[in-house]
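Missing here is one protein chain; the remaining ones are kept as they sit in the complex.
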Amino acid sequence: MTEVLAGLVAPFADIASSPRFFAEVLIGGVAAGLMYSLVALGFVLIFKASGVFNFAQGVMVLFAALTLVGLIERGIPVAVALALTVLVMVLLAFAIERIVLRPLVNQEYIILFMATIGLNFFLEGFGEMVWGANVKRLDVGIPDTSFKVAGVLVNRLELTAAVTAAVLVTALAVFFQKTRIGRALRAVADDHEAALSIGIPLRTIWTVVWSVAGLVAIVAGIMWGAKSGVQFSLSLIALKALPVLILGGFTSVPGAIAGGLIIGVGEKIAEVYWGPLVGGAIENWFAYVLALAFLLFRPQGLFGERIIERV
Amino acid sequence: MIYREAGQFKTSYAADQAIFPILQDRMLVTLGILAAFVVPPLVANEYWLQAVLIPLTIYALAALGLNLLTGYAGQLSLGTGGFMAVGAYAAFKLATAFPWLNILVVFGLAGLMAAMVGILFGIPSLRIKGFYLAVATLAAQFFLVWLFNKVPWFVNYASSGTITAPPRTMLGVMVTGPQATAPVRYVVALGVLALFALVAKNLVRGRMGRSWMAIRDRDIAAEIIGVRPLRTKLLAFAISSFYCGVAGAELVFLYLGSAETLAFDITLSFLVLFMVIIGGLGSILGSLLGAAFIVLIPIFLTNAPHHLGLALPVALQKQIELMVFGALIIFFLIVEPHGLARLWQIGKEKLRLWPFPH
Partner (left out) sequence: MSGATPGPLLEVDGVSVRFGALLALQQVSLTVQPGEVLAIIGPNGAGKTTLLNVISGFYHPYQGRIRFAGRDRTWLRPPDVAALGIARTFQNVALFRGMSVLDNIMTGRLLRMRGNVLLDALWWGPARRQELEHRAFVERIIDFLEIQAIRKTPAGRLPYGLQKRVELARALAAEPQLLLLDEPMAGMNVEEKEDMCRFILDVNDEFDTTIALIEHDMGVVMDISDRVIVLDYGRKIADGTPEQVRKDQAVLDAYLGVAHD
């Protein structure tokens, strides 16, 4: 018993004895966390505006990255390929609104959720059929190398990803608060019928929001793809956005960021310091179990609106 | 004019509450079940039994289990693969530790083990619903698979990390292990399925099923008539996981022969969920139809191009399979959320009126 305790406590001593290494682990966690946040952002956008829990967001990330890489591989200049990818994601948003969402409007949320699971499978098969299933390298021109700040190693790619994520989040926040369409989106999120009655076109809003989620997916896809290659496991990593959402709350943009950071940092620290005790690979489930524990105490998430049940 | 209920008046509530109130249905079903036991072992070749019928019966059992939880009690679970893994590993440990134990008893105990794990991961369902719960069940999926992968005790310290079904006999016939023939394994799996399908039907048409559906349809109203949510949901988790556990044990013992944790990953969870959606949420028959559908599609996709003289690469087949599954899910949710079972019912209504249009 004392041995087990000692084993659990020893990592704390490791942390204290080597603060620099700890800082590096921390930074790695933040970088991974921001990636999760990027995927989670797509979920939050769609959930806020349409109440749909889009399980396919992870595959949208994969699909966007596959499209981009596929186009570049066929010799199209990067800028043009990027523009085409944006076009593809917007077309996809139109198609999803028309084929999946419109016939299912007013269905129970659980039905819509399962429909996005179907979408998830379809897109995965479709993307791989068009672009091939082998692992592809995505070169965005930023070297995957590190430099030292105050004796701590910082990865250039991760830094770029962090900055991009921060810019994107700020832009989205401004978009929601300041623009007309942003305000319309928030109105729809609050009350569908009320928004309809004052003349906000619901279908347009849905298309817009799925398009924006598609753009966020492109950014996330580029970042993930540059780091670990474009392959199927991207969509599995994206599944981790789910616990992120539970921590952050389904309706909160800052929540998605904070949740992503908590999960990213938490699982890195757990893996590096406590993982060896139980044979490693606890990254696979740590996020979910953390979310599960969290759900029991604060079901609405850190920043989500309190769920009040009306009787 | 053959399929008619005219003249069959029900004179007691017992008759009205029978599973198949119409005489023709009863005869047909009895014949069907008998045929399912007798015909394939005599007629079907090794390929059909091993590639189609055995997995079909086993998946159908898992789909039944998930349908009880998701279709009847309304609790969405993405942890089916994890619960099936519990059954498989528990059965392996039990069968190897107590070689004298009858293999059916082993399956039953493995199911009980899965039920206990199911209860544990069902506890959050008291406070959370819908996709929140779905995420919680993902925790079960990933944690359980990791656990069986990491702890060597579960595989009896085998260096390969796989579990292998030990040879066991029942009534002097080899049921599991390399020497067990496909027809025998099929009959055992079908027997288990038939028994559990009957049990599921009995549960959902009585006290238990009504409590589950009440919680599913309107939890507040359910509480006000005295349904205790925690007890009811946990029982749904327990019984559902029991089914999945037995199915998981069968998957290794009667179908695969040996398996790693990879066999129980999240893909399996989705596959079983698809069976339930396509077959029909909240339908016993639907679970069986859905399982048949999902097992047969890949077979069809493999063979159809071959007969047309086309040769599709394996990877492309896999991708088309994914697309077809995805598209079918969306199609069924939009057109017929009650799945194949509902289509079957509509067909029967039509037949009952035939040849008159109304």
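Letters A and B name the chains as they come in the text, with residue numbers starting at 1 for each one.
What we mean here is this: contacts are C-beta pairs under 8 Å (C-beta built on N, C-alpha and C of every residue); 3 or more make two chains touch, one makes a residue touch a chain.
As the structure is a prediction and not an experimental result, all values here were calculated from the model.
Based on the whole complex, identify which of B:127, B:210, B:318 or B:348 touches the chain you can't see.
Looking across B:127, B:210, B:318 or B:348, the contact with the absent chain belongs to B:210.
Specify the residue from the set B:173, B:220, B:262 or B:335 that touches the hidden chain.
For the chain that is not drawn, the touching residue is B:220.
Touching the hidden chain in the full complex, which residues of chain B are there? Just list them.
13-14, 17, 199, 202-203, 205-208, 210-211, 213-214, 216-218, 220-229, 235, 239, 282
Here is the rule we go by: only the chains that are shown with their structure count from here on.
Using mean CA coordinates as chain centres, what's the gap between chain A and chain B in Å?
33
Quick one: which bits of chain B touch chain A in the complex? Just the residue numbers, please.
Residue list for chain B touching chain A: 74, 76, 123-124, 127-128, 130-132, 134-136, 138-139, 142-143, 145-146, 149-151, 220, 266, 270, 273, 277, 315-316, 318-330, 333-334, 337.
Please name which positions on chain A make contact with chain B in the complex.
That would be residues 53, 99-100, 103-104, 107, 109-111, 113-115, 117-126, 128-129, 133, 236, 239, 242-243, 245-246, 278-282, 284-285, 288-289, 291-292, 295-296, 299, 309, 311 of chain A.
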